[in-house]
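All protein chains but one are shown at their positions in the complex.
Letters A and B name the chains as they come in the text, with residue numbers starting at 1 for each one.
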Amino acid sequence: MNPPACLAAAPALTHNTLVVAAGVAAVGCAAGVVGSLSLLRKRPLIGDAAAHTTLVGVAGAFLLTGRRDLPTLLTGALVAAVAGLAAVVLVRRFTRTRDDAATAIVIGVGFGLGIALLSGITARGLPGSAGLEQFLLGHTAALTARDAVVLAVVSAAAVAVVLLGLKEATLVAFDAAFAAATGWPVGWIDQVLVTLVAVMVVVGLPAAGAVLVTALVVIPPVAARQWTDRVPTLLLLGGTFGLVAAVTGVAVSAVVPRMPTGPLVVLAAAAICIVSLVIAPRRGWLARRRRQITLEPPRA
Amino acid sequence: MPTLQSRLPGPPPREADVADAGKFVPPVVEFHDVTVAYGGRPVLWNVDLTIAEPCLFGIIGPNGAGKSTLLKSGLGLVPLVHGTARFWGRPLAEVRGRVGYVPQRETVDWDFPVSVMDVVLMGTYGRLGWFRRPGGRERSLARECLDRVGLIDVADRQIGRLSGGQQQRVFVARALAQEADIYFLDEPMAGVDARSQEQIFGVLAGLRSEGRLVVVVHHDLRTAAAWFDRVALIDMRLVATGPTAEVLTPANLRRTYAGQVDLLEEIGQAVAARGRTT
Partner (left out) sequence: MNAVLDGWSIDGATVMHAWAIATAATVAAACALVGTLLVVRRMSLLGDAIGHAVLPGIAVAVLAGGRPGGPLVFAAAVATGLLTVWLTRLVRSAGSLSDDAGTGVVFTTLFALGVVIVTAAASRVDLDPSCLLYGILELVPFDTVVIGGVEVPRGFVSAAVVLATLIAAAIATWKLQVFTAFDADAARAAGVPVAVVTGGLLAATALATVAGFEVVGAVLVVAMLVAPAAAAELLVRRLHHMAGLAITLAVVGTCLGYLAAWRWNASAAGMIAVVLGLEYVAAVVLAPDDGLVARGLGRLRYAWRVLCEDRLAAVWRAEEKGTVAAAPASFLQWLAVGWLRLTGRFVGRAGGLAMSVAGRREAEMIVRSHRLWEAWLGRHAQLPLDHLHPPAEWVEHHLGAAMRQRIEAEVGAAGDPHGSEIPPEA
């Protein structure tokens, strides 16, 4: 992988860098919030199929329009992500293939198609094609301030949708049978959630890349879950942890040459998760050990 | 040539026929020719059941006989192969706000991060509609309902930290918060200690005396004989329906629960005892 030369230079705290950092922070926060809803709905990995098909959209958008500005590429990625999710649903409905195999096929074949297209583009040396591979593992150093603003706006919109429909989403996640019996359109509400996840996966591409962006949606909510028993707090912590992980990863990748951003963001999130699993009060490992040692009965 | 018509009771009176007779009150809940199948296997077959007055109504039958399925089909949770379910003569979609539901407890994730109060408030969501948050009125209604089931002290506790009986009472409180006229409860006494069962039964009896209809899927014949005004015996088909003492006869029970003879004697005695006291 050949990152652009600008990475080798030491980072300067320019206005540009700060805006980019803010944009990535917004993405991380929104991914954590949306991911918390997926976790509550017991479908944390639903974005995986979407994430791996985004590459097809990026390559396709470039081939169709010849442009490589971020909004164009991400729009293509969103179309492809939705198509990937639709493909999984179609395979489940119309074939005997089991659910997990359907997801695995879409992941592998979708990613393969994306790789094939990207490699074809690069091999032919089409103008402007350099740098498309950065969507594989994430690379924020090339983001412009304008791009970051776009990402931030979309992320804010996603969070707004979540907050608006929080009561409906919680109801469906907790007791879908009761929700359906009392007249709520459970299917539609699920569709909105899946679409939000697809949007977050696409928006997270510059920060984490196609292969690892699901981690941004999965790990911070898992960490947040250890600390709280209330839904609003879960969303708040999920967003916070996502934000911290994204910013940390981006900051470290700016300092370390040649390192793609995605893995660093994931490792930052994982560190928060491990710490949470160990030290969280009541649910953490240490707290459980302490309860066993002091023979404290579970609170009635 | 004798035809079916001369031998069986006729179909339920249609509106056109009875209207001529003067006053016509539509049945409160009416299942007509309900047939449900899961993956090609019939679970309920041609069930006609009409519950035409407010009471405590029990749906009794062996395991796997389709009792829960009957409730769920009425609520639109499982698809009907054919048949209809009507409430006050209208489809459920028109009267949803007036029908309350307490589902089986196993379908719930007790680790979910909600408190008792949060769950009871969910009963008010139907009336709130899209995007509005529960306010003061909803909260005081929820507290009333919690008080009625005796759980006001644990309102802020996360639901996983309750006993089985308490968990069931939370769901009853949620249904109360729906402020409905008809209540469907699916095995509310399953896995609940005797004291909580009595408490829940007290709440349901209270609803009945307020003039509401309470339909309960119930698994225990003994308590069924004591608690319900009217019952329906279901074993994929409707075996019998009517006042409890008339339906829970040894003959009917033998047809439904083939082989449990000792139980039948006990039931017979319980029904006779109730017949003496009421």
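Here, a residue touches a chain if its C-beta (ideal position, glycine included) is under 8 Å from a C-beta of that chain, and two chains touch if they have at least 3 such contacts.
Since the structure is predicted, the reported quantities are computational estimates derived from the model, not experimental observations.
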| item | value |
| --- | --- |
| Touching residue (missing chain; options A:L63, A:A142 or A:M259) | A:M259 |
| Which of A:V34, A:L136, A:A180 or A:V201 contacts the chain that the document leaves out | A:L136 |
| Contact with the hidden chain (one of A:L63, A:V89 or A:V109) | A:V109 |
| Contact set of chain B toward the excluded chain (per top definition) | 1, 3-5, 8, 10-11, 33, 46, 48, 82, 111 |
| Where the unshown chain meets chain A, residue by residue | 1, 39, 42-45, 48, 52, 91, 94-101, 103-105, 107-109, 111-120, 122-124, 133, 136-137, 211-212, 214-215, 218-219, 222, 225-226, 258-260, 262-264, 266-267, 270, 273, 277, 283, 285 |
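As a working rule, only the chains that are shown with their structure count from here on.
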| item | value |
| --- | --- |
| Length of the line joining the C-alpha centres of chain A and chain B, rounded to whole Å | 44 |
| Complex contacts: residues of chain A adjacent to chain B | 40, 42, 164-165, 167-168, 170-171, 173-175, 177-178, 180-184, 225, 228-231, 234, 298-300 |
| Touching residues on chain B, where the partner in the complex is chain A | 75-77, 93, 96, 101, 103, 107-109, 112-115, 118-119, 122, 125-126, 128, 130-131, 133-134, 158, 161, 163, 174, 178 |
